[in-house]
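All protein chains of the complex are present and in place, except for one that has been dropped.
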Amino acid sequence: MTARERIAGNVAGYVDDRTGGAKWMKKNLQKVFPDHWSFLLGEICLYSFIILLLSGTFLTFWFDPSMREVVYEGAYEPLQGVKMSAAYASALEISFEVRGGLLMRQIHHWAALIFMIGIVVHLMRVFFTGAFRKPREFNWIIGVGLLTLGIVEGFLGYSLPDDLLSGTGIRIAEAIIQAIPVVGSYLSYFAFGGAFPGLAFIPRIYVVHVLLLPGIFLALITVHLMLVWYQKHTQFPGPGRTEKNVVGYPLMPVYMAKAGGFFFIVFGVTAFLGAVASINPIWLYGPYNPGQVSAGSQPDWYMGWLDGLVRMSPPIETYLFGYTISWNILIPGLILPGIIFTGLALYPFIESWITGDKREHHLLDRPRNAPNRTAIGAMALTFTLVSLINGGNDIIATSFDLTINQMMWFSRIAIIVLPPIAFIVTKRLCLSLQRADRDLVLHGRETGRLVRMPNGEFVEVHEPISPEKAWLLTSHEQLAPLELPEVDGAGVRRPAAIRNKIRNRISRAHAVAVPKATETERRELEGHH
Amino acid sequence: MSNSESREVDLIKDPGLPAHVHRRTDTDPVAAKRAERQVAILFSLSALGTLLLIFSFIFISDETFIFIPVMGETNAHQLGLGLGMAIALFCIGAGAIHWAKTLMPDEEIVVQRHEFRSDDEDRADFVKTVKEGAANAGLGRRPLIKRTLGAALGLSGLTPLLLLRDLGPLPGDDLKKTHWKAGTRLVTDPGDRPIRPEDLEIGAVAQTQPEFPEGKERHLEDIAKDAVLLIRMRPEEFNLDSERLSWTHEGIIAFSKICSHMGCAVALYEQTTKHLLCPCHQSTFDVTRAAKVIFGPAARPLPQLAITVDAEGYLVAQAPFSEPVGPSFWGRLS
Partner (left out) sequence: MKRLSRLRRHRAAGPVLLIFALFTIGTTFQVASAVNQENATVQSRSTAIAEGKEIFLRGCSSCHGLNAEGQEIAPSLIGVGAASVDFQVGTGRMPMADMSQQAVRKAPVYSPEEVHALATYVASLAPGPAVPGDELLNYERDGSVAEGGQLFRTNCAMCHNFAGQGGALTQGKYAPTVMGVQPKHIYEAMITGPQAMPVFSDKTLTPEEKLSIIKWIKSAESEPQLGGVALGRVGPVTEGLLAWTLGIVLLIGVAVWLAAKAR
């Protein structure tokens, strides 16, 4: 035993004497994690969050969250002598007078964009592979909560520097608050401490941005990870992988090195972006003034789709008994997002209601084997993408020689027409892929080699696929649709008949599949060859 | 269900976990040594990255610019710091991952899962414990306690609502008022100079604010409601009813610059089409028809300010705005 090992043993013993943690640690250091690149998408979010905490803390040392008016006397010449808020002036100070300050600001902002991108791609992975199914519904809901809070947190950060773009964003947020029926103008006056923009807003959202929301994030992320840890990670299907086991690498040392290394990679890539690409050059925007605005005023991308919805909204307001309801703001700004996020959170329950499947699932679905779910996902993505594109319609119009009017009309029509088309196309695509899988199992791989038969006919040689591949392509479950009783034994309609009928019908549509190849079929065909 | 069950029986068999394939580094000591060197090189590169960061921090002034192909003329201080940091971090990560991939054991381990569900006995016990606990507390037997506790908890929930009341004043009719009154002069923004009609050529625009008495400072809250855009065109180009026409002066028409949709500054005036465009959501207003909405999400025209000239020939408001400016709210019309 070397001296080092002895010291390590002593330390471990000391801790274990007081906590009894050795058993727990031993078990958990051998915790197994399946390896797949898509399982690292969530890690991108986690690491970006840590980067955000680190860079954000750095920024707070100089940032002055105050709307007190000051005259700028700092290093950036074109703004010297301009009246501005202390918040904006201190953001300029961070950019120009603190060494590495601009880099940190840019890293913070890029990390925020990547954090949100990470959440979305992670969500896509979880959705399309069915990882949200029992027993992971809680984690799905926490994830949706993190996405929603992330959008809010990002928007607040975008608003803090109090430049012209920030202020324009806050102005729009204020209009959304104001549009809430009955209490809107009250809520707005409470939030802003009086008339817009007032002096109270930046200090208030600063506390929310640096304390309240990060605290909630920390708590939710902790629970999210603890659940992943406790429930063990899902795995993709494959030979030797079952619902009852986990195949992967132990935490100590492989996964620790890989995951730890990946943190540095994410930080490195973010720092690279912060080094080479300018983001939010606040000094060019100038201080906020409600009488000014810039062409192409957009929110960051994660809000861009909401802005795109607001842009394409039809101009409808109703006036009832002298009261105004602004549907043109309420629908795209509050009602649609509300429906979308609620639907997202409830999806695991909706799907299990349709399939009637209440069992635990630890093996992931290949997206093609859940055509309906994949199609719903494609539909939602199409919807979001169309609105996101419309959120940048002016920039796109000038870049591609289009008109904003064409872009807007395209979006207004596409947002209704394209998602259903995406649904149908994706579902068919999934079924064709299932068919291709079946053919592959039954007839083997096309080798491209042509052989001339004795009778002069040319045939292509098919090579049987490996047993591993055949297992992968056929190991998925194909659930039969629900057949809930609509009448009882005596032929009388049951009380729940209508509900059951609807459920049966949806379930039938959901369960559509190409029958997978069976062993018998495979043997039969082999006999022929 | 029977259909799928029969299919399960007929499944192609699971061949089981494939045999472990050794990596080159497992079998070839030379390859292992090479991998070790690669990892060491990556870690050394990281150290160089940090050195670049230190060098940039101390020796490169933030007023140094260098030309980088593709990027163009770039701040060398910022670039050196950032690239140094990026290299330092990225290479640590790459080294650790390469190390794990090539030199740490790569045999996959199989661990069994357990169903999360507790067994029936535990569940029954749990339910029993809760029931007993509740019974012992006597909640069911003492409705008086239950009801008063409910009322107390519910009422205490009002406390934060009450305490948050002083976040801001009540709006009152603040949202409906601006500083425009009969006789208020229109002054340039910025500059605060009064404007005569002859100062504006046909096709001209001017950004204006109401004149404030000497010593009164203009705050952002004021600009957020008061900003007005002046536009001059040929009077015959107007397509207004007689009342609105009387609100113009010699072809000069004034609108609130605060968008009736979400409050952005609407000032993209196209002299050729006489359209005003809001850059935030692309609502388009036709100036000749009293800022009628012709495109986009805005539902109402921009409020028009009635203008005329005072005795000294300067442009003034005839009257306050006839409706609240800015985005809609519930009690806008009441």
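All chains are identified by letter, namely A and B, in their written order; residue positions are counted from 1 within each chain.
Here is the rule we use: a residue touches a chain if its C-beta (ideal position, glycine included) is under 8 Å from a C-beta of that chain, and two chains touch if they have at least 3 such contacts.
Quantities reported herein were computed from a predicted structural model and do not represent experimental measurements.
When the full complex is taken into account, the listed residue touching the unshown chain is A:W110, out of A:F49, A:W110, A:F190 or A:Y347. In the complete complex, the residue from A:F39, A:Y88 or A:F127 that touches the missing chain is A:F39.
Only one of the listed residues, A:Q30, A:T318, A:T403 or A:T447, touches the absent chain: A:T403.
When the omitted chain is restored, the residue from A:T242, A:S294 or A:N504 that touches it is A:S294.
Considering the full assembly, A:V266 is the residue among A:V246, A:V266 or A:L309 that touches the omitted chain.
Within chain B, the residues in touch with the undisplayed chain are 21, 23-25, 65, 69-75, 78-79, 82, 93-94, 97, 101-102, 106, 188-191, 193, 195-196, 199-207, 230-231, 265-273, 275, 277, 279, 282, 284, 295.
Annotation for chain A: contacts to the undisplayed chain at residues 35-41, 44, 77-82, 95-96, 102-103, 106, 109-110, 113-114, 117-118, 121, 164-165, 258, 261-262, 265-266, 269-270, 272-281, 283-286, 289, 291-301, 304, 392-406.
In the analysis below, only the chains that are shown with their structure count from here on.
Listed in rising order, the residues of chain B touching chain A in the complex are 1, 3-4, 7, 10-18, 57, 62, 71, 77-79, 81-83, 85-97, 99-101, 104-106, 108-113, 115-116, 164-165, 167-171, 174-175, 189, 207, 209, 220-221, 223-225, 227, 257-258, 261-265, 267-268, 279-283, 293, 295-300, 326-334.
Those residues of chain A lying in contact with chain B across their complex are 30, 32, 96, 99-100, 102-103, 106-107, 135, 168, 171-172, 174-176, 178-186, 188-198, 200, 231-232, 239-250, 253-254, 257-258, 260-269, 271-272, 274-276, 288-297, 307, 310-317, 319, 322-326, 328-329, 332, 360, 362, 393-394, 404-405, 408, 441, 467-468, 470-471, 474-475, 477-480, 515-520, 522.
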